[in-house]
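Note that one protein chain of the assembly has been removed; the remaining protein chains are unaltered in position.
In order of appearance the chains are A, B and C, and numbering begins at 1 in each one.
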Amino acid sequence: MSLVEETLDNLSIELPSWAFGNSGTRFKVFSTPGTPRTVQEKIADAATVHRLTGSAPTVALHIPWDAVDDYRSLGAYAEDLGVRLGTVNSNTFQDDDYKFGSLTHVDKKVRQKAIDHHLGCIEVMNETGSRDLKVWLADGTNYPGQGDIRGRQDRLAESLATIYQHIGVGQRLVLEYKFFEPATYMTDVPDWGTSYAHVSALGERAMVCLDTGHHAPGTNIEFIVAQLLRLRKLGSFDFNSRFYADDDLIVGAADPFQLFRIMFEVVRGGGLDPNSGVALMLDQCHNVEAKIPGQIRSVLNVQEMTARAALVDTGALTEAQESGDVLAANAVFMDAFYTDVRPALARRRAEHGLPEDPMAAFTRSGYQQQIETERVGGTPSSWGA
Amino acid sequence: MSLVEETLDNLSIELPSWAFGNSGTRFKVFSTPGTPRTVQEKIADAATVHRLTGSAPTVALHIPWDAVDDYRSLGAYAEDLGVRLGTVNSNTFQDDDYKFGSLTHVDKKVRQKAIDHHLGCIEVMNETGSRDLKVWLADGTNYPGQGDIRGRQDRLAESLATIYQHIGVGQRLVLEYKFFEPATYMTDVPDWGTSYAHVSALGERAMVCLDTGHHAPGTNIEFIVAQLLRLRKLGSFDFNSRFYADDDLIVGAADPFQLFRIMFEVVRGGGLDPNSGVALMLDQCHNVEAKIPGQIRSVLNVQEMTARAALVDTGALTEAQESGDVLAANAVFMDAFYTDVRPALARRRAEHGLPEDPMAAFTRSGYQQQIETERVGGTPSSWGA
Amino acid sequence: MSLVEETLDNLSIELPSWAFGNSGTRFKVFSTPGTPRTVQEKIADAATVHRLTGSAPTVALHIPWDAVDDYRSLGAYAEDLGVRLGTVNSNTFQDDDYKFGSLTHVDKKVRQKAIDHHLGCIEVMNETGSRDLKVWLADGTNYPGQGDIRGRQDRLAESLATIYQHIGVGQRLVLEYKFFEPATYMTDVPDWGTSYAHVSALGERAMVCLDTGHHAPGTNIEFIVAQLLRLRKLGSFDFNSRFYADDDLIVGAADPFQLFRIMFEVVRGGGLDPNSGVALMLDQCHNVEAKIPGQIRSVLNVQEMTARAALVDTGALTEAQESGDVLAANAVFMDAFYTDVRPALARRRAEHGLPEDPMAAFTRSGYQQQIETERVGGTPSSWGA
Partner (left out) sequence: MSLVEETLDNLSIELPSWAFGNSGTRFKVFSTPGTPRTVQEKIADAATVHRLTGSAPTVALHIPWDAVDDYRSLGAYAEDLGVRLGTVNSNTFQDDDYKFGSLTHVDKKVRQKAIDHHLGCIEVMNETGSRDLKVWLADGTNYPGQGDIRGRQDRLAESLATIYQHIGVGQRLVLEYKFFEPATYMTDVPDWGTSYAHVSALGERAMVCLDTGHHAPGTNIEFIVAQLLRLRKLGSFDFNSRFYADDDLIVGAADPFQLFRIMFEVVRGGGLDPNSGVALMLDQCHNVEAKIPGQIRSVLNVQEMTARAALVDTGALTEAQESGDVLAANAVFMDAFYTDVRPALARRRAEHGLPEDPMAAFTRSGYQQQIETERVGGTPSSWGA
């Protein structure tokens, strides 16, 4: 299990600060006791996940949800808890001005406002030492004829170019795509091809972000992973899982085999190599399940599937593939998937001074009871703020 | 155009009170000036739509969003404005108790609470003279294993049976189905088959409600319409349109030809016959477009597609179908669809003392300016209340 | 593992004779050496699968592909090889007369021809002792307007009723549904609701057949399994798997977790109880992979997933479900799925005198080389004949 060891050593999963806050659907947001009121409390929860799993050393911020006056202090606070601040995510979808678009808006003033927001995010990155600016846009239209598809693309290209000029030498702009939602008829960055065309035009420090929940039904996601790694344009992942739409469920929950196939292509394409630059991040909504354990479970799922993926006997696989033996090739592949890696991972954790069962360790820790007791009053964090 | 005339005379479209309030996505709810603060203001808006179109004589209520102390007064208020109160829609998805289900909940107390809510709705119906209790459930689960699929069905059947016992002689229980959302893994009434099985078990006054946005991609909705009419179990429609999920766009906006095919099967199956009992209702969310004109446009879309559907030369169609002439049959069908019925409908409106162009008439009326001026202060209605 | 033992003891998988013949797509049918030329050779291949797995004791016939003069001799031949003849599948999709339908055709003569074909199949059943007549119809239309949806349903009901009158006391009519293909616009039995409505009208010996590849994208198949078991109308399965359309891949190959969830509901709903009457059949196309090993792999996949499903700690699951602990319930469920049951199943096989690894045993057996040598000349079996 040495390749597995090396692969797991390289595995590092970024947690999104907002996963610890409340989230929901257009029908209802259910709140839970202990929900963080501040970015500091979100970071504390994230640090707890890292303490128990050893694999989640960074926390992504969402601006303005996580805006503070002093980011250096925030960074120091995080480091005191054993984690670092990571990707900065922009937000141009919750201001009334953005009803009809942000970076694509017909009104130059609105576009400039959205551009300025991103420049502000870059300033945050300069303070926090973050490498990645992640741009996900809610831009799109709900009705045919509502907007000029072509004109919106041109304005998007122009806005992105302006932002990109401010991306520092060690920094990257990562452009996420999404098939639909909140826009219903057309989103302005609906597929990897569109993101790829834009980041290729921008330059070397612009990359694609692949959110596993943002595709049409039936899309072969691992193909896109392989293709983007081949084109050297896979910047980062937003991990989650889905049955139908952008369900934002725990990664691996809906289709574990798909996660296995994705991780196999990540390993195959060098995406876990130390210098690959591929960031693995969670982006999930724990609407009905407990949030901190939801994040722990997610980290474990990625870990377990990465171990399975690394277990594939690539020599035997190649041999079967080259001889046209479909069933043998598939069997080699499935053998790794069906192998129960959990005992070995538990031992590995023990060797690293981590709890063998992080889920059980969290329950035993009393952390949940503690935050339910302490976090009384104030406004629980959510997408609203 | 005499069949068309007769068909259009029978056409009556119910408006949902909530379409006049704010709605949105999990990302953002945009508000607009003039949004109603009360059920009375919603009814006033609906009455405006009816005054301009002549085809929307009833307004559906949503309880508790539209709860008032005195429903007889509310009915009188509506009649003063020229409309009547229609279907009563229950709501068991916004109370914290319903996080894990309502009529299907494992806890008998929660189930009883949900049953009692429906009995309360029946009392509202008794006051308002409404015929239909519409039951749409958000019940479902997000993760495999979260609930016992079979047990939930059994509890659902029991809860519905209890409610059905209180349905009066001239009343009906109408059970809506939905493929997904807000639940992501499983909804408890996901398809027409499930709704049909339950209402068949209940009795003659239980019917299926078909929401045009609640199906899997690629589903042939007009087939379901034809089948339910054949089985005498089509109770009502919730009209809207969608490109991907339950987008709740203006009916006919996403796929006008689909609406044509649906209305053709409604006419074919006798769904517009005076005694058919099929209720046609809108159920839409005007997230980015103006609300009252959005409803007017919807009524016009249904009217226009019904006219086109009634124009199909069924004699020629049958002849082509029976002779196996695929292209001739399709041509007869498409000829009706491609006919521009708008001038004839405008003339028809003039003959009935209605504005030829209800959209333009609304703009000219100054109604929007008036409500924007008058409706200041208070809380704009939304799904939240 | 005693529940698992009992469950596996009850597990019996029927093989389709046509899986051993050539199949393909509209683009190309690739042939392979050793393909059977006769039904006898298909049965010999099926018997080989049973000899190696111990779980596939019956072979389904397809008429007229497998038509012979003397079915009693054919049955004796099968029994000599250690298997029995099972379900009889009708075929009304390869005769020019059926271009526009069979049991639904507008022409009474064509309908009668299709009915007579089914009566012929019942006679075959009388000879072979088969219990089930499986009816899958290619009936449908490609263009809107091509056929009268409602009229086709009425004719279907009438035709089925005529056939059902000839179904003997110990026999059943099983009606399969399919979302699309070969018809593109509408199939006449597109969903379980339609099949359910028809078989309910027919009587107690009419049941629904669920083919796992015949649903819209995103459909929760295990829900349908649970529902049909609850309604006592699940007659049989056609097992296969798919990524996009009706791919007819090896069961469990595309989404092993889905197969696990389906088998869990089968067990949960009593579908493996000796008296349940639920028939588990494969229905697959081995277009690019070896056929006999493809069937062995399929039997093993069903066996392994059934073992995993039976491993679910239902006591712990219920407790977690009833306490609303989503993650705990999901964890109990996933723990069974992630358990590697293969070593235990290998031991179990050895205890039953079967090869521990049926795939390897087939390779070692020399059977493939033997049939490649012997089956020279003649016409390889395929869907064509």
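In this text, a contact is a pair of C-beta atoms (placed from the backbone, for glycine too) under 8 Å apart; a residue touches a chain by one contact, two chains touch by 3 or more.
Fair warning: this is a prediction, and the values are worked out from it, not measured in the lab.
Which one touches the absent chain: C:E127, C:D247, C:E322 or C:E356?
Considering the complete complex, C:D247 is the one touching the chain left out.
Of the residues B:V288, B:A310, B:V332 or B:I371, which one touches the chain left out of the display?
Checking the options B:V288, B:A310, B:V332 or B:I371, the one contacting the hidden chain is B:V288.
Determine which one of A:R37, A:R84, A:K99 or A:H166 touches the chain that has been left out.
Spelled out, the listed residue whose C-beta touches the missing chain is A:K99.
Considering the complete complex, identify which of A:L61, A:A254 or A:A329 is in touch with the unshown chain.
Of the candidates A:L61, A:A254 or A:A329, A:A329 is in touch with the missing chain.
In the full complex, which of B:S31, B:S323 or B:T339 touches the chain missing from this view?
Residue touching the chain left out of view: B:T339.
By the contact criterion defined above, which parts of chain C meet the unshown chain? Give residue numbers in ascending order.
So the residues of chain C touching the missing chain come out as 23-28, 30, 93-94, 96, 99-100, 138, 142-144, 146, 179-182, 184-185, 217, 242-245, 247, 249-250, 253-254, 287-289, 383.
Residue by residue, what part of chain B touches the chain that was omitted?
217-218, 220, 243-244, 253, 255-258, 288-290, 293-294, 297, 304, 326-327, 330-331, 334, 337-340, 342, 359
Which residues does chain A use to touch the chain missing from this display?
99-100, 106, 142-150, 153-154, 179-180, 185-186, 190-194, 196-197, 215-220, 222-224, 226-227, 229-231, 257, 261, 265, 268-269, 317-318, 320-322, 324, 326-327, 329-334
The rule is simple: only the chains that are shown with their structure count from here on.
For chain A and chain B, let me know how many angstrom lie between their CA-based centres, rounded off.
One centre to the other, that is 38 Å.
From the C-alpha centre of chain A to that of chain C, how far is it in Å?
Their C-alpha centroids are separated by 40 Å.
Note the residues in chain A that touch 2 or more other chains, in rising order.
As it turns out, chain A has residues touching two or more other chains at 217, 243-244, 253, 288-289.
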